[in-house]
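Missing here: one protein chain of the complex. Every other protein chain is in place.
By letter and in written order, the chains are A, B and C; residue numbering begins at 1 in each of them.
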Amino acid sequence: MSLSLFLSKMGTNFNYVVAITLFTIGLYAVVAKNNLIKKFIGLNIMETSCFLLYISMGAVKGGRAPIWTEGMKKTTLFVNPIPQALILTGIVVAVSTTSLALSLMIKIYEHCGTLDAEKLKRMETE
Amino acid sequence: MKRALVFFSLLLCFGIMLIAVVNMPPMGDPKSMMMTGPPGRAPIPRYLSEGRQEAGAENIITDIILNYRGYDTNGEVTVIFTALMAVLAVLNRERKNVSYCDIETSPVKRSVVVYTIVRIMLPFILLFSLYVILFGEVGPGGGFQGGTIIAAAAIIFILIFGYSQGMERFPTTWRMNFEGIAPLTFIAMGIIGLFLGRNYLTFMFPGFSHASNLLLARSMLMIIEIGIGAGGAFIFTSIFFAMQREDKS
Amino acid sequence: MIWRLDTILLLFLVATSLIVVRSKDLLAASLIFGAYSLIMCIVWQQLSAPDIALTEAAVGAGVTTVLFIVTISKTTRKEEE
Partner (left out) sequence: MNIAHHFPVLLFVVPVAAAATLQIIGKIRREYCFYWATAAISICAFMSTVLVWKVYKTGPISYVVGGWERWFGIEIYFDHISACALLISALGLLIIIFSKQYIEKEIDERKIPVYYTLILLNLAGMLGFVITGDLFNIFVMMEILSLSGYALVAIGEEKIAQLAAFKYLVLGAVSSLAILMAIGFLYSITGSLNMREIALYLPKATSHTPVAIIAFALFVMGFSVKAALFPLHVWLPDAHAIAPTPVSALLSGLVVKIGVCGLLRILLIYRYTGGLIDVKPVLNIISWLAAITIVVGAFFAVFQDDIKMMLAYSTVSNIGYIFLGLSLVQTNALVGGINHIFNHAIIKVLLFMGAGAIIHQTGHRRLSDLHGIARKMPITTGCLSIGIVSIVGIPPTNGFVCKWLIAIGAMQAGKPLFAAALLFGALFIFAYYIKIINAAYFREPREEYKKMDEAPLTMLVPIIILAVACLVFGIGASIPLTFIKPVAKGLLSVTVR
């Protein structure tokens, strides 16, 4: 594939490119940051980026939101509703994971007095 | 060394994903495989054209999450219930008469402006959340969103008026009964189909006219929405309580 | 026209996420994360997904941020190096 074709495809799929950029930024926070809360903010960024990918996947140029109102015909162009329905579930899963992780952090801080991954690792080996 | 390794692996990850997304079908194409699908088996055209008539709600997303793919949503409400139970396994439930709170002992004085504004706003927030729940079938919104807004209102109330007031209004023993209500409503509505000779989570039954069937389906969807809303509200309030008033025994 | 607004919003998303990752103050990071969620919510509204936008506004910008702030108030605000 030639470079110009690659770039033009990146242009049409710009939302997807942004989504994976956010995914990488979030992954950076998860992998490289030491603070556990920061890690989890990074994980939330990753999750929302994944949702952005889904919603962009379902988008249609000039499409309307998939809700029937007065004056709509069968030929009206709608966006794809399935990714939206899936992401509703995804958001719930994300907030559930976050709440569990945060309560674990409260407990860890109570026991260890720090939320720094390096220090915690040292404590664990001692 | 470690930084270089992290940088390199992130770059690799980005590159691989870039190849994937560039090769994906072009965005915004109304004729893509997702939208048109294989003839006769494509879900999207059917959902869009028939959803209102056979699933019972004007909002097609509500149709999908509660009817066509209702089993997924059954799993989803189980996930939030699991989240609450997980939080309670890590932290204990808050205990009555244990004074352990930040705001009541905080040196900052409570501002009259905030107090008054919250008092005026709260009924409207609750009204809005009820609107979101009940009109989830005809407009954007639905049980879970409305439930979250109710929980947010409860959290604001607790933050501004203090925990002892919050505990009085939402006592633990009372909340406990309703936390599992979301999966239970779902299951109760789903089981009805079994007794009438249809599969789980069916809302259309034989022996009724189409109009009455539609009415029945709409009311059942409404009950499920209310159940999910109530369940979500109780669960998030309980998570907030457990995280704030953690009982150190 | 409207697709250009989307582009600006998406670049804004990347910028806010970078600020969140770089910020040393955890409270600031979680508040900016709330802003990030709100921008994400507008992007989704632009992509004709009002249901998801509403959910993200209530959950991502609302409840998640509150939970983060509760955790920070229970633990520590500064990120140690």
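By definition in this document, contacts are C-beta pairs under 8 Å (C-beta built on N, C-alpha and C of every residue); 3 or more make two chains touch, one makes a residue touch a chain.
Quick caveat: nothing in here was measured; it's all calculated off a predicted structure.
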In the full complex, displayed partners of the excluded chain: A, B
Residue of B:Leu5, B:Ala20, B:Met121 or B:Leu215 in touch with the missing chain, whole complex considered: B:Ala20
Residue among B:Gly70, B:Gly166 or B:Gly232 that touches the chain left out of view: B:Gly70
Touch residues of subunit A, complete complex, unshown partner: 23, 27, 30, 36, 39, 43, 46-47, 50, 53-54, 57, 82-83, 86, 89-90, 93, 96-97, 100-101, 104-105, 107-108, 111-112, 120, 124
For subunit B, residues in touch with the removed chain: 16-17, 19-20, 23-25, 32-38, 41-44, 46-47, 67-72, 74-76, 78-79, 81-83, 85-90, 92-93, 173, 176-177, 179-181, 183-184, 187, 190-191, 193-195, 197-204, 249
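The definition used in the following text is that only the chains that are shown with their structure count from here on.
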Pair with more cross-chain C-beta pairs in contact, given B-C and A-B: A-B
Rounded Å distance, subunit A centre to subunit C centre (Cα mean): 11
Subunit B and subunit C: spacing of chain centres that average the CA atoms, whole Å: 19
Interface hub residues of subunit C, defined as touching at least two other chains: 50-51, 55, 59, 63, 67, 70-71, 74
Set of subunit A residues in contact with two or more other chains: 14-15, 21, 28, 56, 58-60, 63, 65-67, 84, 88, 92, 95, 99, 102, 106
Touching residues (chain side subunit A, partner subunit C) in the complex: 14-15, 18, 21-22, 25-26, 28-29, 33-35, 37-38, 40-42, 44-45, 48, 51-52, 55-56, 58-60, 63-67, 79, 84, 87-88, 91-92, 94-95, 98-99, 102, 105-106, 109, 114-116, 119
Sites on subunit A touched by subunit B in the complex: 6, 9-10, 12-17, 19-21, 23-24, 27-28, 31-32, 53, 56-63, 65-69, 74, 77-78, 80-82, 84-86, 88-89, 92-93, 95-97, 99-100, 102-104, 106-107, 110
Subunit A contact footprint on subunit B (complex, rising order): 3, 6, 9-10, 13-14, 17-18, 21-24, 26-30, 34-35, 43-44, 47-49, 52, 58-61, 64-65, 69, 72-73, 75-76, 79-80, 82-83, 86-87, 90-91, 138-140, 142, 144, 239, 242-243, 246, 248
